[in-house]
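Everything below concerns the one structure shown next.
Heads up, one of the protein chains got dropped from this complex, but the rest are sitting where they should.
As written, the chain order gives the labels A, B and C, with residue 1 at the start of each chain.
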Amino acid sequence: MSAAELDYIKPELMACCGAREIRDGDLVIVGTGFPSVAANIAKYTHAPNARMMQESGVYDAQPKRPALSVGDPCLNPGAAFIGSLIDVMGMFLQGGKVDVGFLSGSQVDKYGNINTTVIGDYGNPKSRLPGSGGANPIGLLAKRVLIIALHDKRRLAERVDFITTPGYIDGPGARAKWGLPEDQGPEVIITNKAVLRFDKETKEAYLESYHPGNTVEEILENTPWDLKVAPDVHETPPPTAEELRAIREIIDPMRMITIYLKRGYV
Amino acid sequence: MSAAELDYIKPELMACCGAREIRDGDLVIVGTGFPSVAANIAKYTHAPNARMMQESGVYDAQPKRPALSVGDPCLNPGAAFIGSLIDVMGMFLQGGKVDVGFLSGSQVDKYGNINTTVIGDYGNPKSRLPGSGGANPIGLLAKRVLIIALHDKRRLAERVDFITTPGYIDGPGARAKWGLPEDQGPEVIITNKAVLRFDKETKEAYLESYHPGNTVEEILENTPWDLKVAPDVHETPPPTAEELRAIREIIDPMRMITIYLKRGYV
Amino acid sequence: MSKVMTMKEAIERFVHDGDFLFIGGYICRTPFAAIHEIIRQGKKDLTITRSNAADDFDMLIGAGLVKRFIATFLSLGVYGLGRCFRRSLEKGIPHKIELEEYTNLSLPMMLMAGALGMPFIPVKDMVGSDLLNVKSFMGEDKYKVIVNPFDGTPTLVVPALKPDVAIIHVQQADEHGNAQVWGIEGDCKWGANAAEKVIVTCERIVSREIIGKDPSRTIVPDFRVVAVVEEPFGAHPGYTPGFYDVDFMFGSLYQQASNTEEGFRAFLEEWVYGVEDRTAYIQHYIEKFGYAQFRGLWADFDYSYPVSYAY
Partner (left out) sequence: MSKVMTMKEAIERFVHDGDFLFIGGYICRTPFAAIHEIIRQGKKDLTITRSNAADDFDMLIGAGLVKRFIATFLSLGVYGLGRCFRRSLEKGIPHKIELEEYTNLSLPMMLMAGALGMPFIPVKDMVGSDLLNVKSFMGEDKYKVIVNPFDGTPTLVVPALKPDVAIIHVQQADEHGNAQVWGIEGDCKWGANAAEKVIVTCERIVSREIIGKDPSRTIVPDFRVVAVVEEPFGAHPGYTPGFYDVDFMFGSLYQQASNTEEGFRAFLEEWVYGVEDRTAYIQHYIEKFGYAQFRGLWADFDYSYPVSYAY
């Protein structure tokens, strides 16, 4: 596997970064793509008791092909529980049972606020996006939120055009004003260049590690705010043989993850 | 059947009085005993499209024996819908879909208020009764409420010791104060001696008809309030051959209805 | 990661003095084996709740284990009134329980609110009744009347309930706790999911694969469950759809016994303290009433049509 190790693609590394945030026994609400791959890597490596659910109402699905949506047919046969949106979004998420939620967005800002609603003016949009879906409640109610983003000055923002899903809103204390637990919220932004982690005090994302092949300078140039750099900033550990084996042999033998290359995750 | 007609028992007459209050197409929430027999008489005679539900979560059950409780095993096989208490009490009843509810109680007063909680002082009861169960919401939220009671000065009351289930509370306008529709509430009290109907204006129960064998005088003597008598007071029409056939051949061939004789319904 | 254990172990480990218990069932799927084990272990100062309580709650009250009861109703139904319940409230025997009374609409809504992480829930019942005039241990938090912010009308709201432990009896569960039921549900799903921990007792333990053949039947997912106990006839003298009928003879026997304190104590001696578990209980039943009586309770065969979730 050592040759293959050198051979990984960025989306694989990003999925591994997500997987490493998941602890054994975590309940993870996943969508499709990255989140699903990441949660499964964790399950097949260090977190065998992690369990996944989809907002559509499915818990512990046993898909025989990668799900292409949270309502995908392959999520039905073999699941442990299939209920309704109310069951997953109400009973499990609003009920405080979900440990980890994955989110992505067209814009993500330094406080982890996410925009999936509109680019430009809401009433007169430059670009209209899908809207919240389950993102807003997942961002507010999951204990730890992992954000996936493309690393450029268009996707990362000092301040998003529209807060669809609050991260730390405008900084320390803002979540508490709304009765949200202070110890919940975004953990990391995993980009195609780096892992940004949120500072417990300032609630701002800082550079924790740069991916192999990327540099701190390049990352600072491509981040539209004055990105703080961790004193112990380091290279992101590449995927391990075990992680790559889980991806390639078990989770995604058809290599559907390669579609992220076309979407710019290089 | 003409000989049988002379032969009916009081509980059969009372069930027929209940049946006659049910209109074709009504949705009826029933318990066991009288309500169930009455609703079924209606279904097998003038109201073939009446439909029944039990508060336990069952709609359109097809019991092969008379149900002895609203959770009886015989209500399961063949029903059209089985859900939860929330489905029947919330979705159907609170949702405003139930036309008719049947209630009974240890005490019933002239405004149709019902006590199934306590005789005597609440904190220091002479006799503790089961409590509301589904009675309170059925009384408040079914469009028409039919009350079954024994006709004596202990069971009928000027004012119940405890309002478990409000009828018209303390008279005209009282339900509206709580946001309840003025045109809903108790329709009749069907006793073993008479049918008392509620006056649309005063909201007080008056004597509409006396059962064959009972007299107005006897009824007035056994009613603890100054019972008004309808100008056209008349004898309750006895069960028809068709009604008796439905009871005896279809609904209750084992004659379980006779247990009401032992309970004083004579 | 199997959570399968004996009833003794499940109750020892997960039910504590002073706990707030939701106990499922509605004549249908009453977790009677668990109730008996709680009595054997003498767990005390319990707060208990369910809509439409019956003989199981009466027995816990008679055994002196209940401090508080969030209630809608307690009756033995066709057998008559709950005698232990009455003795407690009328005469303080063995002690007077504290009672907070709601209805079969508001209490299930409060459990649903608890399960769904809602702080409170608006309901349309109870208004105009004396249920609003009596308040016990919940005090001013029994309910509130607020102004509907949309139309200005007065609106009753009741608080969410979050029991410490839920105990439910189901037809089948896997070893992790995925629990499946069919037929009358009562307030089982919401009550179980409102609780911090769930004890699942079941007629049969099945494989995870069987659960996955029909996942829409699951009402509690495994991650809510702390113990799985396989307990055939665990709901007797209540019933379980597809498994056995109500035992009217036995229900009536309890009613008659519980008519007096002495009778009630003798009943507990014989059927609870005198047997170590449900197996011994059924053994005693068969010895006393005969196998034919026991066999007579078994359900007929009347199977549904299978469905497929495939694509």
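The criterion applied here is as follows: contacts are C-beta pairs under 8 Å (C-beta built on N, C-alpha and C of every residue); 3 or more make two chains touch, one makes a residue touch a chain.
What you see is a predicted model, and the numbers here were worked out from it, not measured in a lab.
Checked against the full complex, the candidates B:23, B:51 or B:248 give a single residue touching the omitted chain, namely B:51.
Residue in contact with the omitted chain (choice from B:82, B:146, B:190 or B:244): B:82.
Contact with the chain that does not appear here is found for just one residue of A:40, A:117, A:191 or A:214, A:117.
Residue A:94 is the one among A:94, A:192, A:214 or A:236 that touches the chain missing from this view. Seen across the whole complex, the unshown chain contacts chain A at 32, 55-58, 68-73, 75-77, 82-86, 89-90, 93-94, 117, 122, 125-137, 140-141, 162-166, 169, 174-175, 177-180.
What chain B contributes to its contact with the hidden chain is residues 27, 49, 51, 58-60, 62, 73-74, 76-83, 86, 90-97, 141. Contact between chain C and the absent chain runs through residues 109, 116-124, 141, 144, 146, 148-151, 153, 155, 157, 159, 171, 181-183, 185, 210, 213-217, 239, 241-242, 244-246, 299-311.
Methods note: only the chains that are shown with their structure count from here on.
Think of each touching pair as a link: the shortest run of links from chain A to chain B has 2 of them. The chain pair with more C-beta contacts between its two chains, of A-C and B-C, is B-C. Central chain by Cα centroid: C, whose mean Cα position is closest to the mean of all protein Cα atoms. In this assembly, the C-alpha centroid of chain A lies 59 Å from the C-alpha centroid of chain B. Chain C has its Cα centroid 41 Å from the Cα centroid of chain A. Work out the mean CA point of chain B and of chain C, and you get 29 Å between them.
Under the contact definition stated at the top, not a single residue of chain B touches 2 or more other chains.
Not a single residue in chain C touches at least two other chains.
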